[in-house]
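Only one protein chain is missing; all other protein chains are in place.
After this line comes chain A, so read on.
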Amino acid sequence: MKFKAMTAIAALAVSMPALAFADADDDTLVVNGEIEMITKAAAPAHLADTLDEVISGWHMRSDETQIMQADDFDNPGMIFVEQAMDDWNTVNGEKGKSCASCHGDVEESMTGVRAVYPKWNDSKETVYTMEMQINDCLTDGMGAEAWKKSGAKMARMEALISVQSRGMPMNVAIDGPAEATWELGKELYYTRTGQLDLSCASCHEENYGNHIRSDHLSQGQTNGFPVYRLKNAKLTTAHGRFKGCVRDTRAETYKPGSDEFIALELYVASRGNGLSVEAPSVRN
């Protein structure tokens, strides 16, 4: 891993404008003084009627929270990445294999993977999240037990794999065989749920930049997931976050790993196409 002691340089890279606007700020994010993050990008073509620009949730956080993400020594999420590195190299299951037995050095074999997930899996003929692929590797490849969906082990392995793509723009495919799933995700994104009768779009498309109580609403992008949340000092997966947001509409949520959340993950990821993979980002 490239843990570099460049705190001072990283601090300089995060420029702090004096004005605190309600909208996204103009700060720039360079991690470890070397990985330049694309935190604002022209909206992908499928959003042309809706948004001009897609914006990382990093822009909506306080300066203190933002700066934690600029250096791996200050990013509490990196502890979990290190733990996942141990998991990567640990033999597990009946076949006596580790992840490394098949994939070698994670820094080489997993580069670019996070940027294209979720993606169509030809042999399984369905859209696969990274989590589904990891569990297939565990059960079929290693003869081990699957990990709990959105659980702590899963979240940290997703973080380790995501780190290998940091800075690369998200680029999930939404056409071809993935299209039906993407359409389902889109429908869910715009469906109002619960007694508060709110959809993802009510908060993250119509009202990003506004505050709900003390929360500064972002576009609800997933390029930073899994994220480290200061609130509970753990990594949260995208499905975990979706669940919390749906619950907050006073609705019955979907389950992490459900077909609905898989479809929503693909759709929401596609809304962030062009933004850099940031995981593990830091959020409040």
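One rule holds for everything that comes next: contacts are C-beta pairs under 8 Å (C-beta built on N, C-alpha and C of every residue); 3 or more make two chains touch, one makes a residue touch a chain; residues count from 1.
The definition used in the following text is that contacts and distances are computed from a predicted model.
Asks: Among "Cytochrome c", "NADH-quinone oxidoreductase subunit I", "Peptidase A2 domain-containing protein" or "Beta sliding clamp", go ahead and choose the protein name stored in UniProt for the chain not displayed.
Replies: Of the names offered in "Cytochrome c", "NADH-quinone oxidoreductase subunit I", "Peptidase A2 domain-containing protein" or "Beta sliding clamp", the one UniProt assigns to the missing chain is "Cytochrome c".
Asks: Can you work out which residue in A:99, A:246 or A:266 touches the chain that's missing from view?
Replies: A:246
Asks: Which candidate, A:62, A:90 or A:210, sits in contact with the chain we can't see?
Replies: Answer from the full complex: A:210 touches the omitted chain.
Asks: Which chain A residues would touch the chain omitted from the figure, given the whole complex?
Replies: 22, 191-198, 202-203, 206-207, 210-214, 217, 243, 246-253
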